[in-house]
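A single protein chain has been omitted; all remaining protein chains appear in their positions.
Chain lettering (A and B) follows the sequence in which the chains are written, and residue indices restart at 1 in each chain.
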Amino acid sequence: MTTQELARLVDGTLNGDGRVEICRAAGLETAGPGELAFAEGDRAQALAAQSRAGCILVPAGKPVSGRTTIAVAHPKLAFIRAAEALHPPTPVAPGIHPTAVVSPDATLAAEVSVGPHAVIERSASVGAGTTIAAGVYLGAGVQVGAHCVLYPHVTVYAGARLGERVILHAGVTVGGDGFGYVFAEGRQQKFPQLGQVIIEDDVEIGCNSTVDRGSLGTTVIGQGTKIDNLVQVAHNVRIGRHCVIAAQTGISGSVEVGDYVVMGGQVGIGDHVRVEDRAVLGGGAGILPGKIVRRGETVWGRPARPLHEFKRMYAHLSNLPRLAEKVKDLSRRMGGSNE
Amino acid sequence: MTTQELARLVDGTLNGDGRVEICRAAGLETAGPGELAFAEGDRAQALAAQSRAGCILVPAGKPVSGRTTIAVAHPKLAFIRAAEALHPPTPVAPGIHPTAVVSPDATLAAEVSVGPHAVIERSASVGAGTTIAAGVYLGAGVQVGAHCVLYPHVTVYAGARLGERVILHAGVTVGGDGFGYVFAEGRQQKFPQLGQVIIEDDVEIGCNSTVDRGSLGTTVIGQGTKIDNLVQVAHNVRIGRHCVIAAQTGISGSVEVGDYVVMGGQVGIGDHVRVEDRAVLGGGAGILPGKIVRRGETVWGRPARPLHEFKRMYAHLSNLPRLAEKVKDLSRRMGGSNE
Partner (left out) sequence: MTTQELARLVDGTLNGDGRVEICRAAGLETAGPGELAFAEGDRAQALAAQSRAGCILVPAGKPVSGRTTIAVAHPKLAFIRAAEALHPPTPVAPGIHPTAVVSPDATLAAEVSVGPHAVIERSASVGAGTTIAAGVYLGAGVQVGAHCVLYPHVTVYAGARLGERVILHAGVTVGGDGFGYVFAEGRQQKFPQLGQVIIEDDVEIGCNSTVDRGSLGTTVIGQGTKIDNLVQVAHNVRIGRHCVIAAQTGISGSVEVGDYVVMGGQVGIGDHVRVEDRAVLGGGAGILPGKIVRRGETVWGRPARPLHEFKRMYAHLSNLPRLAEKVKDLSRRMGGSNE
């Protein structure tokens, strides 16, 4: 693509040579003459002047002298669009690999690709244009929507339902039994795990994450929510739409998470917690069972507190040695007999 | 099943119509006319009156007016029994799938089911009625007892031994090398990982959890212990019987855990810790290497302390800003010269 064509694609204003050929998207620091980069923020702006990139996406009103740039309202977003055009996904040839084991009773739509050694059990269905990679397992009655990608070794237990454009990375498990036992008669007795899992449209789940089925109810991951690697989502959890949940976070049973919630990595949420819309849970935050995190609130720490409170407490904590010293001094000045 | 038959099954006292047909177990809030629910605790009791469930299991002496109920000593346990009867596990047809690769030298008992693309290496043995799902890998000499279920993509390394009725969920690994190195001659040198793993009867392990073999000794998970998803059990760990270990907990090398121990999620236990019988480790608790958690003790926090101590310290911590204010005030009243 030429810089001219890219400018048109991202609806931006070209500044410089419109005939430069761009063949790849790249980072600002490593991009070369045939590559497109973007500069957003002060640090990037400074780097842009030194960049060897063939073209740079910049915010409107922030030209870079001596460089071919395209000015746009949102450079990073424009970069996403351009990269999609420059790097279209490798087309996956539709068809069922001869080593795949597909139940004659399963329903596969048009243009589905089923990789080597994949297994699709009876009554399962797969939507149009979906890729079932090598070694994926779809249990009986599983429903997978259109244009999904399931990477190698994904396991979807019987009965789970996936929407459209869902991406499950390698090793993800969906629909495992919830972790529920009743201690009686000297042993842990397994509570029935009969419920469902629903993964809505446009959800992406990272490698080796686990999403359990509901025990009696349903585990739901809402539309557009993105989950990183090694995340645990327990039974009966309901996560809203467009949330972002970073790696190694664990969400206990029956937790309710609203829309547009952001969680850092290694967050831990006790059971029956409610996290309201647009709340932000800092990395490593721990929410005690049954608590509520209010709409839009940012919390931090373990147990979690509102961020400003956490910071204040933390500052006092750091100051504790000095406080103790001060008390010692006061005590000495008063006669010290209270030690 | 009729309510009459259910009452007999759970050894309870029917109150209401004995001819109602019940076909499913369900949650109190969603259950409909053909479904069985249970009510335990005040909140559930209140909900029971509004429930549309065809029949409700209730504690003796807590009838629900206008509803068909069965009074029992332990409603949740009775519900487990009833659900087992209402939802018998889908029978798995025994037999070896033609795509499975089973060593001629392996020993399979009667009524074993081996799924597509499973691999069973030489000298491995599988007990009667066990299900080896699609894509499971059993290394050389692995022993799996009777009536186990190994879900898809489980990996059992060579030589590991599983008892009877063991359930391993999708992606579990058993018998990986322990993490032991000696730094010498400028590099990390691998310590021999020659030991064993023994998973005793009635153990259940959740999706993508990992249990390492012993380095020289043996890693043991005791009878009836239940382990959630994404849990790490390191080399030489010995876990007792009937423990419950929630998701993302990590247990370091050579830790000893007694019987009936309960661990919340994301607990971290340093190496050579001893956790005695019936101890309770709160979610996110961190036990420093070499420590002992005493019999029956409940600990919390990181580093973990006895719960009452943790609570007291935590209250003081929350009060720290006020304490600092007070000291400042005292100091001012004494002349303030010590600042």
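Assume a contact is a pair of C-beta atoms (placed from the backbone, for glycine too) under 8 Å apart; a residue touches a chain by one contact, two chains touch by 3 or more.
Everything numeric here is computed off the predicted structure, so don't read it as measured data.
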{"item": "Option from B:A46, B:A73 or B:L194 whose C-beta touches the chain left out", "value": "B:L194"}
{"item": "Contact with the hidden chain (one of B:F38, B:F79 or B:Y157)", "value": "B:Y157"}
{"item": "Missing-partner contacts on chain A, residue numbers", "value": "24-27, 30, 74, 76-77, 79-80, 83-84, 87, 90, 97, 99, 115-117, 133-135, 151-153, 169-171, 202, 204, 206-208, 224-226, 228-230, 242, 244, 246-248, 264-266, 283-284, 302, 314, 317-318, 320-321, 323-324, 327, 330-331, 334, 338-339"}
{"item": "Residues in chain B touching the chain absent from view", "value": "99, 101, 117, 119, 135, 137, 140, 153, 155, 157-158, 171, 173, 176-177, 179, 181-184, 186-192, 194, 208, 210, 212, 216-217, 230, 232, 234, 248, 250, 252, 266, 268, 270, 286, 289, 302-303, 312-313, 316-317, 319-320, 323, 326-327, 329-330, 333-334"}
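Quick note on the criterion: only the chains that are shown with their structure count from here on.
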{"item": "CA centroid of chain A to CA centroid of chain B, Å", "value": "26"}
